[in-house]
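The complex is shown incomplete by one protein chain, all other protein chains being positioned as in the whole.
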Amino acid sequence: MLKLEKRASPSTFWTWAAPVVAVALTMVVGGLMFAALGKNPFVAIRTIFWDPLFGEFAFYFRGQLLVKAAPVILIAVGLSLGFRAGIWNIGAEGQYIMGALFGGGVGLAFYPAEHWFIFPLCILAAALGGWLWGMIPAILKVRFRTNEILVSLLLVYVAQAFLASMSLGLLKNPEGQGFPGSRSLAQYPATANPELIAGTGIHWGVIAAAVVVLLTWVLLDRHILGFQIKLAGQAPRAARFAGVSPSRLVLLCMGVSGALAGLAGFFEVAGPAGQIKIGFNVGYGFSAIIVAFLGRLSPLGILLAGLLMALTYVGGENASTNLGLPSAAIQAFQGMLLFFLLAVDMFTNYRLRLVRRRVA
Amino acid sequence: MLRIEGVTKAYPGVVANSDVSFSIAPGEVHALLGENGAGKSTLVKMIYGLVKPDSGSMRFRGATYAPAQPSAARALGVAMVFQHFSLFEALNVAENVALGMENPPPMAELASRIRQVSEEYGLPLDPGRMVGDLSAGERQRVEIVRCLLQDPKLLIMDEPTSVLTPQEVGILFRTLRQLSAEGTAILYISHKLEEIRALCDGATILRRGKVVGTCTPREVSAREMAEMMVGQTLTPPERAPRRDWGDAVPALQVKALSVASPIPFGTSLKEIGFDVGRGEILGIAGVAGNGQDELLLALSGELRTAPGMVVAAGVPLGAAGPNERRRAGFVAAPEDRLGHAAAPDMSLVENAFLSGAIRKRLTRKGFIDRAATRAFAEQIVKDYDVRTPGTWVAARALSGGNLQKFVVGRELSQDPQIILINQPTWGVDAAAAAAIRQAILDRAESGAAVVVISQDLDELLEIADSFAVLNEGRLTVPRPVQGLSVDEIGLMMGGAHGAEAAHA
Partner (left out) sequence: MLGGIDPVVLIAALMVASVPILLAAIGELVVEKAGVLNLGVEGMMIMGAICGFATAVSTGSVWLGFVGGALGGAGLSLIFAFLTQIMLANQTATGLALTLFGLGFSSLIGQGYGGMKPPPIGPVPFGPLADLPVLGKILFSHDPMVYVSIAVVAATAWFLKKTRKGLILKAVGENHDAAHALGYKVVRIRVLAILFGGALAGLGGSYVSLVRVPQWTDGITAGAGWIALAIVVFGSWKPWRVLLGAWLFGGITVLQLNMQAAGSWLPVQYLSMSPYLITILVLVVMSADRSRAAMNAPAALGKNFQASR
């Protein structure tokens, strides 16, 4: 008979092996899913995971990789701080939208002026927008103990409606022949977030993501604030004993994750997406949740997990054009990845033992 | 009635019971005696069907007995009152009783039977009350009545008196004697020797999972039993005569401290007041759940009050948080070591940082000084004889006693002026407990003001200079320990519900 037994200390091996095993299992089961859809599973897996990196058109896909990874990593790093502290910001998608609206809105207010300070100002406004949207659930939690999971998530729907209203109203392109959506931010030099080195996909968002990963790593590993965040998540009562104010942490973590999501939103509308329009947000805020867990809530892990997630996006598009694989399959695939990770994760804290039943 | 032969149960790394045998006759009150970790709990869990033995056999009322689960044990007439109550706070008394029965009658009938049985045995209970609102003594009555309603042949009681006042213990013993006179066998688990001498007909003594002796408690002295149980002779802590520090203001003053409990179903503190001077140890006794946790929270700063309610060396600190108080010389060791005093999944180094960061200056501009932190953890492990493979292991990997030594050591090594400790030696083996008590005395001698909250009266009388009792959130006026009689202590601890029950 198999029995679970708690390990004395969490296993370091499994902490890092779990994501790898989860990815492998997802490929196997995902392959079965593709087979059920009538596709050759080996071709499908190769199209998603191999071709974008080493295939014929890799030169194009490799750049796309960073473009997709940057926002997801930026958001996931912010979320991971909260998740570590037991604060569940699920509404990054909404904060992402609000950042785009604030940043883009400020930029468009200057149109068609050209000043060096417009772009930095947009970045600040975007962070502010995301921060504000994240502070709503934070303040409600601190003040009224309202569940932040529900509030932050419900605010995504509010933000989406707000985005629709802005695309159709205030921010609508006056020269857009009635089509919804703003003026192009990418073609307005003062706000554009261009590819900095041709062919690499590197834009300002990629640089921001790299800087944030580095800063967060230092914070968590070396700084007392990082210690407090970890402590609050693992043992809330011990955190209070150590003098950590739970309210302060909620405001901090929700605020930081909101601001980072807001930044990601602006870099997206000013670069890859190009303009503010209904549906410019493609769910990075939700994928970031998966990435945060897959990366073990650690900045460097998130960096790797974000690149992997970007690969599924890019590869998914590739599979959709070349194999006619529905794009929804990739979403299901990503969800599956999280399932397997959660299941395999058990081995970090428990070990399976074969117990022989003896007759008494 | 019950015969146990050669029962063995091993867990990975520990042999909880090794070849244990004993038997109980009908109507006998039999004691199972041993220190924490001697294997008493595992043994009774096997009798109650919660754990299966690896080998050995049990016979109950003449037939082979191997209960697959507690309901099977209950069906055969075995009932158990747990040490940590198996009660549901948000449910009422009748519902709690119903959950412990195989085929409970309808609620109205059950309620009247609860009233009837509880009066018959002198344990008054209101079936409609929420369990969360009951005192510890009343909760135990719920458990006992639940057992009695099933007409048990064998009643197991696991450390029943640890939560009772002396008066309540008297009531419980009368009930148990009445039951034994009616022919019910009682298996009584305890490490309190005088109780066993007063109540039990026979005793089996366990040490490290093995039977090390049997005796008739009335015929041997408590000392003889203690030596069998512990297996070594113990030295009481040394005490130097107290020095007069000649302070104008006491090191710690608590004035009219009243605060609502932050814990659901907790006890609010009401008008608590006391002074503790340098070098003085104030012992606070009382039955669990009378505001001990809340008092420690209010003193350590986790629960904030009006500034003037807690004053250290003349400085009002009632509104200050834990770290501000640490800067003012406070250290605190809460009762719950795993989860409150220490983070279970963090290493000993991180746990040393947890409360030591301020007084040991382990940060520089917010950045953690790792070398200093590791040195601090290593020093605690060395000075307090914490048995661990190293300071990198997670706190949860340490045994209870070793973790307690680490936690107490961490606080006492911070050169404190004011020390607050709740249950310093709970669940710690005798040798370690003696070491912890000695460390507290040493700190007091070097000038710290100490508040020790404990449910172990013997411990308090051994180390404290003055003594007070916490009862339903109120504190009695502290009195010098010297010259205090056991009767006086009983009266201080009595409180209202004990006296009322005694009349019923």
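First chain written, first letter: the chains are A and B, and each begins at residue 1.
The criterion applied here is as follows: contacts are C-beta pairs under 8 Å (C-beta built on N, C-alpha and C of every residue); 3 or more make two chains touch, one makes a residue touch a chain.
Bear in mind that the values here come from a model prediction, so they are computed numbers and not experimental data.
Engineer: Could you tell me which of A:97, A:135, A:153 or A:235 touches the chain that is not displayed?
Structural biologist: Going through A:97, A:135, A:153 or A:235 one by one, A:153 is the residue touching the chain not shown.
Engineer: Identify the residue among B:15, B:66 or B:91 that touches the chain left out of the display.
Structural biologist: Residue touching the chain left out of view: B:91.
Engineer: Given that one chain is not shown, which residue among A:27, A:106 or A:290 touches it?
Structural biologist: Selected residue, touching the omitted chain: A:290.
Engineer: Can you list where subunit A touches the absent chain?
Structural biologist: Subunit A touches the missing chain through residues 4, 6, 37, 88, 90, 140, 144-147, 149-151, 153-158, 161-162, 164-165, 168-169, 286, 289-290, 293, 326, 328-336, 338-339, 342-343, 345-346, 349-350.
Engineer: Of the residues in subunit B, which ones touch the absent chain?
Structural biologist: Subunit B touches the chain not shown through residues 11, 16, 42, 49-51, 69-71, 74, 82, 85-91, 95, 98-100, 104, 264.
The definition used in the following text is that only the chains that are shown with their structure count from here on.
Engineer: Determine the centre-to-centre distance between subunit A and subunit B, using the mean Cα coordinates as centres, and give it in whole Å.
Structural biologist: 47
Engineer: Quick check: in the complex, which residue numbers of subunit A touch subunit B?
Structural biologist: Touch residues, subunit A against subunit B: 5, 8-10, 222-225, 227, 230-231, 234-235, 237-243, 245, 353, 358, 360.
Engineer: Considering only the defined contacts, which subunit B positions touch subunit A in the complex?
Structural biologist: 12, 52-57, 66, 300-302, 321-324, 326, 332, 334, 336, 339-346, 350, 353-355, 357-358, 363, 366-368, 393-394, 396-397
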